[in-house]
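All protein chains but one are shown at their positions in the complex.
Going in written order, the chains are labelled A, B, C and D, and every chain counts its residues from 1.
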Amino acid sequence: MIPQLLDGTLVLVVVALAWRALNDRDLFRGVIEFIALGLLLAMAWLRLRAPDLALAEAAVGSGLTGALILSALVRMRRREQAAAGQPAGVATGPWAKDRAKNFSRVLLGALSVAMLGTLAWAALSLPAKARGLTAEALARLPDSGVTNPVTAVLLNFRAYDTLLEIGVLLLAIVGVWALRRGEWPAADLRERPLLLSLLRWVLPLLAVGAGYLLWIGASAPGGAFQGGALLAGALVLALLSGLGRRLLRRGRLVRTGLTIGVLVFGVAGAVALGWTGGLLQYPTGQAGAWILVIEAAALVSIGLTLGLLYLGGRPGEK
Amino acid sequence: MPDADPRLYLLAGLALFAIGFYSLVVQTHLLRRIMALNVMGSGVFLAFLALALKAAAPMPDPVPHAMVLTGIVVAVCATGLALALADRVQALEANEETPAPEEPPSAETGSEPEDAG
Amino acid sequence: MSFLDFLSALLLVPALFFFVAGTVALLRFPDLYSRLHALTKADNVGLGFAVLALMLRAENGVEVFKLALIWGLVLAASSTVCFLIGQEAVRRGLKPWTRQSP
Amino acid sequence: MNVLSLTLLGVLCSSLLTGLIIFFLKEESHRLRTWLNLLGAGLKLVLVAALLRGVYLGKTYAWSFEFLPGLPLALGADANSMLFVTLSTVLWFWTTLYAVGYLEDSPHRSRFFGFFSLCVTATTGIALSANLMTFLIFYELLTVSTYPLVVHRGTRKALQGGRVYLTYTLLGGAILLLAVAWLYSLAGPVPFKERGVIQGLMVSHRRELQWLFLLFMIGIGVKAAIAPLHGWLPRAMVAPAPVSSLLHAVAVVKAGAFGIVRIVYDVYGAENAAELGVLPPLAIAAGVTIVYGSVCALFQDELKKRLAFSTVSQVSYIVLGAAILGPLAAIGGLVHLVHQGLLKITLFFGAGNYAETLGIHRVSEMNGVGRRLPLTTAAFTVAALGMIGVPPLAGYVSKWYLSKGAVTAGDHWVTVVLAASSLLNAAYFLPILYRAWFLPPPEKWPAEHSFGRWETHWMLLAAPLVTAALVIWAGVFAESAFSPLAWVKLIAAREYGP
Partner (left out) sequence: MSGLILGPLVAAALAFTFPKRGRGMAWAAAGVVGIAVLSLIRAVLGGGVQSHRVSGWGAPLGIDLRADGLAVLLLALTALIAVAVTGYAAPYLRAADSPEARHRERYFWPLLLFLWTALNALFLSRDLFNLYVALELLGFAAVALVALEGKGDALRAALRYLFVSLSASLFYLLGVALVYGQCATVDLALVAERAPRGPALTVALALMTGGLIAKAALFPLHFWLPPAHANAPAPVSALLSALVVKGAFYLLLRLWFEALPVFHTPAAARLFGMLGAAAILWGSINALTQSRLKLLIAYSTVAQLGYLFLVFPLMTGRDGRFGAWCGGLLLLGAHACAKTAMFLVAGNILRAAGHDRIRELAGIAQVLPVSAFALGLAGVSLVGLPPSGGFAGKWLLLSAGLREGQWWVAAVILVGSLLAAAYIMRVMTRAFAPAVPGTWVRPVPPIMEGTALALALVAVGMGLAGSWFVELLWLGGPWP
């Protein structure tokens, strides 16, 4: 009884929070609700027995995405105020401007509800017990080089997906850099000795933590993405405090760091192709080592990419 | 603690998808629309994982888990890109009201550090 | 239920109490400075009890160490953040609440 | 691929390749361009002569290439195609010469001659097509390559004329495309064959075949300028004179008329078409066009417009010949394909000379031109008399066979139409001749150019004289073995013979 109650409450709160986050009159509150939604979703992932994803969601889905949106909001507000000379407390929403708009809202609402109904009808018609690929994955797990099935899928069974995904990450940062110059948080550490002393030992700790997550990912929840997210968090901290400035001045180094995931992954794929005749088909018995190398490179790229996404643009002095 | 009922989470995922879609179409503020996309995405992920739980013998299907992890990363990339773009657009609209110089790419590209590649 | 499990459950009671107290305080306290107290003090104590409770259920020493590390990190982080928020508030000239002010 | 099929390709390439090279020539390389033009035209002439001899000796020429499965692009040389290809090649040679002289010092000549060559390539392709698909391809190529020629001058009027031209021809092309696709879906690939290829469908798809015939006639009738689809022709006369010659005598209108002949004789077969009952409406349309075109011509003061309406009228003679069952009418129609080409090109050359040398564009300005340009006017006169049908010139031969054929077929009304048309022809040509020869010239011509020794540039003069000579030859020696008439009789014998 209690688990059902817990699930029911969680689901209800998630749905309600999603609605609130997107339709709150106060945009700022909406963003905060959105971040909270991410945390609750991480709980939902746990209930769905997906601890890998709970980690990723908490760090990336809620944490990083929330931070991105929040900083964008602050930037936009500041600009709105500068432009209009008035506080833009309540963002312009679709509220009751005219009848046509209301009508289309009602129409779209009806459409969305109808869509939801259809989707539910289809989803509930699915077989109650799915076959899934659990059996296949577990049967091949011993050959995969790792013991965590999710990592096995990510870096061996469907490694090609992951290769493209690392590509997407790189592409995202290239696209963002092409669009904007990043904005530097103006922080002076001399005024904040406490923060400085905290960062002095927290940043290395986070880096070690990222490495640990990478290592443990072979057998337990964790891996390059979760580790990368941690690294990204460290980087965001460093950027916020102004510590990362010196690093970012070294453009080529940063770019190499961003691309090393794709490069190592791609080259590994090509070498494997020459070795075994299959794209990303690791030589027998060496899969574990290959995966570790690829993941290590990917970790650096993921961490840098996600962290620099926070900057919202290419580094460069004004 | 026994497993959750996958159908419950499946429906929740679909609900998030519908809410996200409705808000995406109805809302006008760029940030809200970007959040709406994220909510839609979360809905899809929820559905994926709920379906993975249906094949839970002896453990949930790892393949959708990997897919969702990929999806989460893609989603954050999308968010980053969309925010940068939205920011440029908003800067542009703010400029149209009061013309203030707002970063044309020309101003600083040359000074990007260590350009010599 | 073993003795350790019982003890662990017992420790969770104060943990919950402090969390609830912290949350209520966050909602009810009148100004930023007092809310900071609620967030940092009450919640950290609550977390401490929860970590203790979990330590009793840990399977090996490494896990105990990790739990301790988590608590340490949270303590350090929350105190630093609390300080930074307070400093920023002071800089912006936010007046602390007193009984006289409405 | 053997020598015979290479000859076929050679006929096409002699103008295609020169055209493509000319496109990339610099505007200033005048001499090279002229030589290339004449070389291409001359080479084509030689190749066609070889082809003609071969066909006469009974050799089979065929070349094909599957550009889509079951859909060959096929060239061949039968008697019918030789008729047209010889006409267009001979006339092209002289038109090229004329055009070189005519366009001296005008801008964009590389572009002009490039498209000019493409246009002739398309015409040759139409003539040599061995199946309906190939015909369609070259037919559309002709449309496209003629457009830049029509708008060559770039004036507002030229652009408007070009737009009207494209609108008509593309609409026609779309309808033709539909017809071809429909016929292919019924009958499979449609090669051209004497007496038609649709015997198998006569019973089962009678109604479809009738509709198809209508679509074909509309689609091709646009280019053949059958009323009421003729609207583009008078407007397209804004083009330079060599282009008008090309449009009226060598390529476009001719391609339309030839297409109708092909459809009637080699796709449907004259007897099948008559059996389907589709010929009388076509004959009536042709008859109406003949009279209507002549009447319109009567009221035009602009010389080229008058000639344009005259074309509308004259081309329908060819259609009429195809639409009347029986070998005699067929001979009349087919031979008029050649005769009208010779006559009309001479007239347009003349008109071009008047415009280029003296700046004369209107009939009312033509007083006394015979004295200033005697040779040109003589050629013009020969052609005009030929048009009217004065024996023994070329036009007389066609009209005679046509009326005889009509009487044999029992269509007596046709003779009335022909007579009326001849009268009208006389009515709009004789006043011109009268003015040219018998009225005194004005003090000053509108815009006179002097070209030295001859009355005009020698290239402008040579072309009309040669074509006028051909007009006389085609009429006087009609019954000899080497005349268009002799060749046409061969075709008619194959279509209607036992």
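The criterion applied here is as follows: a residue touches a chain if its C-beta (ideal position, glycine included) is under 8 Å from a C-beta of that chain, and two chains touch if they have at least 3 such contacts.
Keep in mind that this is a model prediction, so the values were computed, not measured.
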>> Need the list of shown chains touched by the one chain that isn't shown.
In response: A, B, D
> Which of these touches the unseen chain: A:156, A:226 or A:241?
Replying inline: A:156
>> In the whole complex, not just what's shown, which of A:13, A:174 or A:196 touches the removed chain?
In response: A:174
> Which one touches the absent chain: D:174, D:419 or D:447?
Replying inline: D:174
> For subunit A, which residues lie in contact with the unshown chain of the complex?
Replying inline: 118-119, 121-123, 125-127, 130-133, 136-137, 140, 156-161, 163-165, 167-168, 170-172, 174-175, 177-179, 252, 255-256, 258-259, 262-263, 266-267, 269-270, 273, 276, 278-282
>> By the contact criterion defined above, which parts of subunit D meet the unshown chain? Give residue numbers in ascending order.
In response: 23, 65-69, 71, 73, 107-108, 111, 136-137, 140-141, 143-144, 147-148, 151-152, 154-156, 158-159, 162-163, 166, 170-171, 173-175, 177-178, 181-182, 184-185
>> Touching the absent chain: which residues on subunit B qualify?
In response: 17, 21, 24, 30, 33, 37, 40-41, 43-44, 47-48, 51, 54-55, 63-64, 67, 70-71, 74, 77-78, 81-82, 85-86, 88-89, 92, 96, 104-107, 109-110, 115-117
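The working rule: only the chains that are shown with their structure count from here on.
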> Rounded to the nearest whole Å, what is the centre-to-centre distance of subunit A and subunit D, using the mean of the C-alpha atoms as each centre?
Replying inline: 73
>> Centroid from C-alpha atoms only, then distance subunit B to subunit D, rounded to Å. What do you get?
In response: 68
>> Taking the mean of the CA coordinates per chain, how far is subunit B from subunit C in Å?
In response: 31
> Where on subunit B is subunit A touching in the complex?
Replying inline: 1-12, 14-23, 25-29, 31-32, 34-36, 38-39, 42, 45-47, 49-63, 65-70, 72-81, 83-88, 90-91, 94-95, 97-98, 100, 102-103, 105, 108-109, 111-115, 117
> In the complex formed with subunit B, which residues of subunit A make contact?
Replying inline: 3-4, 7-8, 11, 14-15, 18-19, 21-23, 27, 30-31, 34, 37-38, 41, 44-45, 47-50, 52-53, 56-57, 60-61, 64-65, 68-69, 72-73, 75-76, 79-80, 82-85, 91-94, 105, 108-109, 112-113, 115-116, 119-120, 123-124, 126-134, 137-138, 149-150, 152-154, 157-158, 161-162, 165, 168-169, 171-173, 175-176, 179-181, 225, 248-253, 255, 302, 306, 309, 312-318
> Where on subunit A does subunit C make contact in their complex?
Replying inline: 191-192, 194-195, 198, 202, 205
